[in-house]
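In this view, the complex is presented without one of its protein chains, the others remaining in place.
First chain written, first letter: the chains are A and B, and each begins at residue 1.
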Amino acid sequence: MNLDTTTALGRNVEDRVQLSRLTVGWEDTSRAATLRQHVGIYGPIPDASRLGRDGLLGEVAAAQLTGRGGAGFPTAVKMRGVASKRGPAVVVANGMESEPASEKDQALLARAPHLVLDGIALAAEAVGARDAHLCLAHTRDWLIDIVLAAVEERRRADVDPVPVSVHDLPHNYVSSEETSLVHWLNGGEAKPTNTPPRPFERGVAKRPTLVDNVETLAHVALIARYGAGWFREAGRGNAAGTMLTTVSGAVEQPGVYEIEAGSNVGDVLWMAGADPAAEAVLLGGYFGTWHQIGEVAGLPFTAAGLRPVHGAPGAAVIYVLPPGACGLVDAARILQYLASQSAQQCGPCMFGLPAIADDLGQLASARPEGDPFGRLHRRFGQIAGRGACRHPDGAVRMASSALRAFGADAHAHARRRVCLASARSQHNAPVMPVPRPVVEGGWR
Amino acid sequence: MSLKLEINPIACTGHGLCADLAPELVELDEWGYPIIHDRVPNDLAVHARRAVNACPTLALRLSRSQRHKEQN
Partner (left out) sequence: MIGASSSEHALNAATASHVLAVGTSGPSPLWYTTRATGVVALLLLTATVTLGMAGTARMETRAVPGVVRAGLHRNLSLLAVAFVAVHVITTVLDPFARIGFISAVIPFSSNYRPLWLSLGTIAFDLLLALIITSLIRTRLPYRAWRAVHWLAHACWPIALWHGLGTGTDSRLPWLLALDAACVLVVGAAIIWRLQLSRRADLRKAGILLTAGLVLATVVFAAIGPLQAGWSKRAGTPTRAAGPAHVKTANGHRGAPIARHTRDYA
């Protein structure tokens, strides 16, 4: 039984926001699909050697699939980059999901691990890899067990020419960055390293390494079966295919949704049952940007669509700020967490992030010392772009977007020492669940 | 064909000798870490070279720039 590509299992059939491609059968059971069930839903695993290297790369390129890990880099370009280098390559599947506000990768691996493992096998064939690694966060024992079981199933059925090694890594925020994975696999700490060279040039064991998000690889698995044309049947405007997105906060049904790429932010909010009184959202997770809902509701939830408002979907994460909650408080707590998660390798990040976290904290608690705005704006310019990785940049972007989105409130905090948001609400609004600002468990 | 001064931010531990030797090219931020002005005019090349050699952790590098540094 092949996937019925014309059925749109959406809540709202006319709008067709929600689609089932990766998520077929998820509402029936919370258990991982077995290999048999997987083949039953999607058909047999495509024979990668029959497709040929150019076959798969050509399809992925025609589909214009972009990375689902947050950077949105064109997948075919990355794969071609690795394939063009001499010598055997390595495939690394990134299932770490260090972003606390995101759950899509965990959900995908827990329900449809074979889609991801198909994608790994196909990518390995396409780039000429002889080794593959799947990296997971070591705090998620439950997920590691599920994935190991799926790998074992395939080993017994002898379906994968390239062996997949499953690894559990430290759970820190920067540990899911691609150079962190490569560094750890090479025996080092799960901390970002200097680039150049980028992993596609020289990565694991000095070989050209393809690092892809697990969702990206799952899409590759479906493109290999049904083709680029099928992939592009979904998608609005210039966006193609579907994407998994995590919605949380003041919504009736928080969780992971598979939506049509290019859907408007407002449609996604409506679909999840967002509180009509909510006024602000955080798009893109902890490295993302805060917006007033009115500013973004009509815009596509894509990188291109959000660019005019300096936003980006990141790893497709949406947090809806509850009405009456103070966005500055949540932004300050996120910044505190990001500061604690610095790999402590570069001065501007190590010292700069705690400094702006302190400044933003002062603003958020309406107890400013001196001129926190002046300090923040000066420091934003000094911190971004001066680290080895994009951690300080992402933190600065989130913080400066909070000042922009909650500008009026920020001034009220600073000048008149009152909070406009809490003044408006009758009761205490819930705060965003942010992990403790400590590094637990080391880097190795 | 001009010279470019580049820093390895992981190797840099903020000694600040570079700012002493080439103040026109290097300014220190409030935490003692260098902000590099990467285009090196030819008349400052010798000072840039001295700064590179003086760095206790060899975090600075001087190179001939061909094109704009690739952003990742």
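Assume contacts are C-beta pairs under 8 Å (C-beta built on N, C-alpha and C of every residue); 3 or more make two chains touch, one makes a residue touch a chain.
If you're wondering where the values come from, they're calculated on a predicted model, not measured in any experiment.
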Among the chains you can see, which ones touch the chain that has been omitted? B
Of the residues B:L3, B:L17 or B:L44, which one touches the chain left out of the display? B:L17
Which subunit B residues would touch the chain omitted from the figure, given the whole complex? 11, 15-17, 20-21, 52-54, 56-58
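The working rule: only the chains that are shown with their structure count from here on.
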Quick check: how many Å separate the C-alpha centres of subunit A and subunit B? 35
Residue positions on subunit B within touch of subunit A in the complex are 8-10, 12-14, 29-33, 35, 70, 72
Over in the complex, which subunit A residues touch subunit B? Could you list them? 193-196, 198, 345-348, 351-352, 355, 382, 386-388
